[in-house]
Structures are given as C-alpha cells and as structure tokens.
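Complex shown without one protein chain; remaining protein chains in place.
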Amino acid sequence: MILNVSGLAPSELEYRLRQTGIVLQTGSFITHLQTSIPGVAECISLLYADYPLLEQTDFADFHVSLAQPGNLRRWFRPQVLFLFDGSPPFKPLPLDQAFPMLEWGLNWCVSSQANRYLIIHAAVIEKGRYAAILPAPPGSGKSTLCAALVNRGWRLLSDELALIRVSDGKLIPLPRPVSLKNQSIDIIQNYEPGAVFSRKVNDTMKGTVAHMKAPADSITRATETAQAGWVIFPKYQAGASALLETLPRSRAFMRIADNAFNYSLLGVRGFEAMAGVIDASLCYDFTYSNLDDAIETFAALKPPISPM
Amino acid sequence: MISPPLILRVLRQPDALASLSLADWDLVVRQARYSNLLAHLHALLEERGLIEQVPPQPREHLESSHFIAERHIQSVQWEVILIRKALAKIGVPVILLKGAAYVMAKLPSARGRLFSDIDIMVPKDSLNEVEAALMLHGWAATHHDAYDQRYYRNWMHELPPMQHINRSTVIDVHHAILPETAYIHPDPEKLRAAARTLDGFDDLKVFAPIDMVLHSAAHLFHEAELDNGLRDLVDIASLLRHFSNLPSFWTELVDRAKELELTRPLFYALRYCALILHTPIPADTMRAAEVGRPSLPMLTLMNGLYTRALMPIHPSCSDRLTGVARRMLFVRANWLRMPPLMLARHLFHKAFLSPKDE
Partner (left out) sequence: MMDSNMKWRLMTDQALQFRCWDDEFVVYNSLSGDTHLLDSTAAQILLKLQQAPSDATSLSESLAPLLHAEMDDELVIQIEQILSDLDTLVLIERT
C-alpha cells in the first residue's frame, strides 16, 4: 500500500526514521533514509508531505542516513555526517545543517551514481510538453528564477540536476525541495507568500539556506518525462532589462557540457546525448533583473520546430 | 555455519541469479559497490547473456557502472597510444603490466574494471632515459620530497609515479615486480625473456600468461593492505579461468613459480580462489602448489587475516565493522584521474570565418 508522507503523524514519522528508516520515492529514485537526528523529521514532514512513502520495498537505489559522529565533539560542537550505505563521502557539518546536508547528499547520490543519465548542473522546468534547461554556474540566479517560474505555471523537473536519459534523450523529472540562499529566500517568499519553506539555516558553505517545497503538481507528475525544447543560460544582472539573445548551438553545446557532471565520463554516449538535446532546442543567453519580466519572457518562448 | 555473502553466490554461480529476490538484489548491488565489483558483475552477466534477467531497478545500477568501465578502457587505450609515442624514439623494450596489459591483450579481465595508474616495466638501466622521455612529453614527477624520491628509487621497484600535466593521468614505471626490500626477488630478466609481443604492436609486450597470474598473485599476497582484496582475487580467478584452456598452463604453473620464487603467493592465490570463489583448479596443480605452503602457525594466522580481508567489505558481511569498513569509501582515487571535462582548446582561424560572421 502506498501512502504519502503526510499520511503519517509527525511522531510516527520520527519514530520510523529512527528505527527502521523510511522509504521515499523521488522521481524515479527510491531512497531508504534513516536518522535519529531531531529536527530532520520535521523538515521531511513539511517538505516531503506529498511524496509517496513506500511501505514495503525490496530494492532501494540509495541507502542513506544522517548520524552524529561518535566523537568527543558531540557534546560541545555537535556535528552531522551524511552516510551513503554506512560510509561517509563528506566531512561532517554542524548539526544545525542536518537537513540541507541531506538535500546535498541526495543530489550527490544521483550525480555520482546515476550514469545512465547525462547529468547537467541545471534547473529544468516544463510547459506544454517542452522542457527548458537552465544551466547554472554560480551567480546566475538560476535557483531564484526556477523557484519563481514553478510558481507561475511551469512544472518543476529539478532545480539542480537535469537528467537526460542516454537511451532516448528524454528528460527525467526529479522534483525535490528547491534550494535557495541568502536574499533569494526573502525574494521568493515575497513573490509567492503561499510557498512552503523550511526554516533558514545560517552559516553554511553557501551562506543562509532554506528549502522551498516543490509544487504538488510537479510531484504528482514526477514520472512524466519531457522533451528538451530550450537551453537557456540565465544571468542575473542588477538593473538589467530582460534580454533573450540567440546563442549559436555549437557554443551552447560547449557551455552546457562544461556544466555537466558526467559528460566526459560517458564518452561517445555523452556526446550523442548532448548533441540530441542541442539539435532539439532553441538556445539563448538570458539576462534579467526583474522576476516579473523574466516570467513574461519565458511565457512568450516559442516552441522549437522539430528537426527534420 | 554462516552462509556466504550473496555477492559470492553470484560470483561463483552467475546462473543462479534467477533465484534471487529483489531484496537479495538490493544486498548484492551494495556488496558489489563496496567491493568495487559492480562493473565486473555486469561484465560477468553480460558474457553469459544473463543481463536481461536482472530486474530493471538493480539493472540500472549495473549498467551505470558498465558505462564508466567502458570509459576506463577507452582511457587506458589512449594512454597507451600516448606512452608509445613518448617512448618511440628511445627503443627501450616496454612491458605493460596489470590492467593496461589486460586491456591491450583484450583479456576478459579487462572488462568491468576501474583503472588507476598505468604500470609499465622497463630494464633498470634504462630508467633515466624513460623518465626523461616521459617528461619531454608532459609527464611530471610527483613526490618531490627527497625522502619519497629515495623511497621509490632505492627501496621500491619503480620510479616515483609521474603525472601528466594536461590529462592528470599517472604512470608508474617499474623495473621489477617486487620491491628491492622484499625477501623474494623474482628475476625481471626471466620475466622479460618470456614476455609476448602484443598482436599488432611491435613495440609493446605483456607477460606470458603464467607470469601474469604469478604477478597478480605476488601483488595481492605481498601487499600489507588488502583494501581491494576481493576485487584483486576476482582478477586472479578471471585470469586462471581464461588461461586454463592453454596447453600446459596448469602443468607448468608451479614450476615457473619455483623459478621466480613465488610459490608462497601462488599457494595462497590457488587456495583462496578455490575456497572463496570456487574457481576450478586441477587437483594435481593444487597438490604441486603445496610446495609453497607456510608453516602451520603462519597458515593459521594468515588464514584468519585473509578470509576476513578477502570477504566483501560491507556492513551486511561482517558481524563487527572494522576500521576498513568505516573508511571513506570514495576518497581512494580508484581510477585514472580525469579532469571533470575534457574539452580541448578551441580552434579558430580568423582568416577563414565565413563572411556572415564579420
């Protein structure tokens, strides 16, 4: 029987997390999660409310846990470790950052293990069957833009990881909480007062972070793949008017490959998958400062004409 | 009697996978991942036409690692091309060792592997020339510390590893297969004399089949740490299976081990391949290999260590987690250190840009 996380009372959720762990379905990935760290259950209750909770599962793609390292520090400067099947891929972080660490850890699981996909560090949103891929070097404002767009009619596939299935070039959704930092948190909270947020966590590597719950629609449609339609490189520039400039496809190819986790690792398969995406897409550089202008520009995007 | 870990069951008898439940597969994938055997498992099952029988979810993980392993083979082949170019002019006989040898000789052991450094063996008196040629072509010395340099040159059997400045790949240049400081000294000249030229390459050699097996055994059972124990044992087993059809392979194996002072590692290799992986080994050979058997106290001690160290390292396989299991799994660089994106420089020549770009 499948119910959603919201079907469990918070105390029951916390109990299960501590004891046997829970099994979450996010997009096409099944994750077994266990933790005794207080506070994490609360965040999961809030942000993963609409996700399927598998009661009984035999196979999980990832077995992860959050634990406090058993050292002397646990008394005066408590920490948290992310464990992948019992082994820590990263150094510990302050205990306060447990939930963001979980989110980063879950992204790491996919980006380091799921090599049947060409994985780009990008946001992916979809409307009218076509997906817009927004590759994201730091400072591009990609997450803010993505958070705004998914509250204005675009479906969220992912805010961090574009998954392009190598076998057929389709984009695979992985809708999870949208990560925002510093001023972006307030900006989006003002932009969409109804959006659900986890509490702010200060002093992380990325500054102050918070996570926004993915819109319910994107979770319901998490198994619905999409076809690439646009590759758009966003750049936030204070005071700039919204400007969409055509980008030559060969340049778009090189720049998006530059933003991939495993382009080189996939060899010719990576090349072919990337070429397929570029072939099918209209490619742009996009400069903006005002979110409403950006929403308007995206709303006016012309769908690509199918290649011959 | 504890039943063997699931991964061993599959390794011993791939055809039995049809009897595995989805929950079994969950454990098999995790044990394989911990033991660096995920890609090997894919290769094993693909060889036997069994991949389609793997349920879709675990199959994703096997195929994911398969993509990576294929990329590694491509990388090794490219490194070998470039090493050949670098060493072409100095006319030194180069022998490829271990993984690079398996790839270039197209052995089944090449499939489903992740490679770290490329290992070659050259005559001791040509080390300086080889080092100079490599440096000319972009490989740079590592371990600049004087102690480290001495450690490698005087005490080990190799130059300090050299890393390429553009590709970040590493080459280890050996002149023998065991350190000078080891108590046994397999004669490199004997190994060189028996080495075979690779098909289609007049400048590259690999060890003769028996020597390949003995080298692999010496490497595994001489090392102090057995981080990759099961993986390395699987390698030896794979070589044994592949070469077992060669005429006189089994009959000459022990004699050659005697010649090279490697009877002890051979004894262990055959013993544990049979015990842990159920590799078929002719009784006569097992008997003859007894010449390498250590004293009873030593064997008892080693047996305890090896049976634990050669088991898959996974929480599901130990009753007591060792420091090794807690170790950061992914820190160990287990493959050719490739930069995140291998995009080379762009080539643009203003003179020939088409008019519309002006």
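Note that the chains are named A and B in the order they appear, and that numbering of residues resets to 1 at the start of each chain.
The rule is short, and it goes like this: contacts are C-beta pairs under 8 Å (C-beta built on N, C-alpha and C of every residue); 3 or more make two chains touch, one makes a residue touch a chain.
Predicted model, so just to flag it, every value in this text is computed and none were measured.
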Subject >> Residue of B:81, B:184, B:246 or B:298 touching the missing chain in the full complex >> reply: B:81
Subject >> Residue touching the undisplayed chain, where the options are A:17, A:244, A:257 or A:280 >> reply: A:257
Original post:
Given the full complex, what residues of chain A touch the hidden partner chain?
Top reply: 248-251, 253-254, 257, 263-264, 267-268, 271-272, 275, 278-279
Original post:
If you put the missing chain back, which residues of chain B would it touch?
Top reply: 71, 74-75, 77-78, 81-82, 342-349, 351-354
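Methods note: only the chains that are shown with their structure count from here on.
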**OP:** Flag every residue of chain A that touches chain B in the complex, lowest number first.
**Re:** 30, 58-61, 63, 84-89, 112-116, 166, 254, 257-258, 260-261, 263-267, 269
Subject >> Residues of chain B touching chain A in the complex >> reply: 21-23, 25-26, 29-30, 33-34, 55, 57-58, 60-61, 63-65, 67-68, 70-71, 74, 314-315, 321, 325-330, 338-343, 346
